[in-house]
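All protein chains but one are shown in place.
In order of appearance the chains are A and B, and numbering begins at 1 in each one.
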Amino acid sequence: MSRQRDDRLTWETFSEGLWRENPVFVMLLGMCPVLAVTNSAINALAMGLATTFVLVASGLLVSLLARYIPRQVRIATYIVIIATFVTLIDYAIQAISLDLYNALGAFIQLIVVNCIILGRAEAYASRNRPLKAVVNAAGMGAGFTFALLCLGGVRELLGAGSLFGVNLFGPAFQPWVVMVLPPGGFLVLGAWLLLFDWLKQRSAEVAPSPRGETANGR
Amino acid sequence: MAADSLSFIFLNTVLANNFVLAMFLGLCPFLGVSGKLETALPMGLATTFVMLVSSLCAYGINLALVALHIEFLRLIAYIALIASAVQLVEMALKRYSPTLFRALGIYLPLITTNCAILGLALFQTFKGYDFAQSLVYALGAGVGFTLAIVLMAGLREKLALSRLPSVSQGAALSLMLGGLLSLAFMGFAGLGGGH
Partner (left out) sequence: MNIPALQPRTPTAAMLAVLGGVAMLSGLLVVLAAQLTAPLIAENQRHAIERALVRVIPGAVTFRRYRIVEGGLAPARKEGDDTLYAGYDAQGRLLGIAARAAAQGYADMIYLLYGYDPRCQCIRGIQVLKMAETPGLGDRIMKDHAFLKNFESLDARLDPSGESLLNPIVTVKHGAKRNPWEIDAISGATISSRAVGKALNRSARKLLPAIHPLLQRIRRLREAQR
């Protein structure tokens, strides 16, 4: 992917962020918001969408301006651009819902230091056509949102017995409180990574070993 | 202890609301540079140092922003400030303490994108801390970060010697360890809301 420098838009432009280069599960980027705001599915979704907006908007602007930006100051310029869009989304969320704003707290502003965004601006947006940059950024954003939902969903389901605030198990369910607490964030993400690594290993082995019966109890 | 006394702020930030283990700030270096004790400790110290400097500057800048009624530029100002603070620290170290620079130098660029620094500046502003409180908060955050990363490095050094299933090596293992550490630190949680 990285070698070809053509301007064709393919499904791959979008989908690589979703799966093959998923920012969270594969590239392990932007961990702070991933763990901090995923104690409920709705927070996870909001954070994912906000990050996607910043990714797409800054991708577009960086791609448009790239040829005018001298190399020496490019990182500074990108950061200013990113900070601008983060401030925009910060105000927007405040205007849309105060409750959501309070739940996400300072983590909206911390999108600025999410390495995914700067990384994409530097490695992709600055070298590609605006349309392509936007599509790729949208894919990355979707992948990020997907990962956040995977975490937020599991944590809310186990930790509170609900999903998007809807109670699923009834009053008899004894919640695994630890899941919505900080340790749960680490443990659930660790578990997801184990699962993905195991799947990867299994598909790499294909024929040789009989089945992926590795010690994978937890 | 009153919620705004200096000793409370310090203990609370180091233990109960540890930046890494409870607030999830600064995870990249926590996962990335915690492989060996001998690199983890300097990283923690360098981060503490930058935290103190940028907390000081952020306090000053925020005063200016509030005085001029341009709070909406806060985020942009802070991020520019942190980038330049790191640069300044790097230059000052190189000039005045080459030994320290050799020990910490390579970690400094990494710190710019460490969300713990920006998080610190933002949180101290949101909490409305005064000058002394901000400094103690920064110190507590730095010490807490150092504590977490050193503990993590110790665990990982031990585990490097043991036999593990191949799938569980790498990031997944680090995260699981982080979870256990975080669980242990939860024991301090009562500190914040006790009597």
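Following the convention adopted for this analysis, a contact is a pair of C-beta atoms (placed from the backbone, for glycine too) under 8 Å apart; a residue touches a chain by one contact, two chains touch by 3 or more.
Keep in mind that this is a model prediction, so the values were computed, not measured.
**Q** Which residue from A:15, A:84 or A:201 sits in contact with the chain not drawn here?
**A** In the full complex, the listed residue that touches the missing chain is A:84.
**Q** Where the complex has a chain not shown, which of B:6, B:37, B:56 or B:76 is the residue touching it?
**A** The missing chain is touched by B:76.
**Q** In terms of residues, what is the contact footprint of the unshown chain on chain B?
**A** Within chain B, the residues touching the omitted chain are 3, 12, 17, 22, 72-73, 76, 127, 189-190, 192-195.
**Q** Since one chain isn't shown, list which residues of chain A touch it in the complete complex.
**A** Touch with the absent chain occurs at residues 5, 39-40, 43, 65-73, 76-77, 80-81, 83-84, 87-88, 91-92, 94-95, 97-98, 102-103, 105, 127, 156, 159-162, 175, 177, 180-181.
Rule of thumb we're sticking to: only the chains that are shown with their structure count from here on.
**Q** Let me have the rounded angstrom distance from the C-alpha centre of chain A over to the C-alpha centre of chain B, please.
**A** 22
**Q** Flag every residue of chain A that touches chain B in the complex, lowest number first.
**A** Where chain A meets chain B, its residues are 28, 31-33, 35-36, 76, 79-80, 83-84, 86-87, 90-91, 105-106, 109-110, 112-115, 118, 178, 181-187, 189-191, 193-194, 197-198, 201, 214-216.
**Q** What residues on chain B touch chain A, complex-wise?
**A** Per the stated touch rule, the residues are 21-28, 31, 72, 75-76, 79-80, 83, 113-115, 118-119, 122-123, 126, 165-168, 170-176, 178-180, 182-183, 186.
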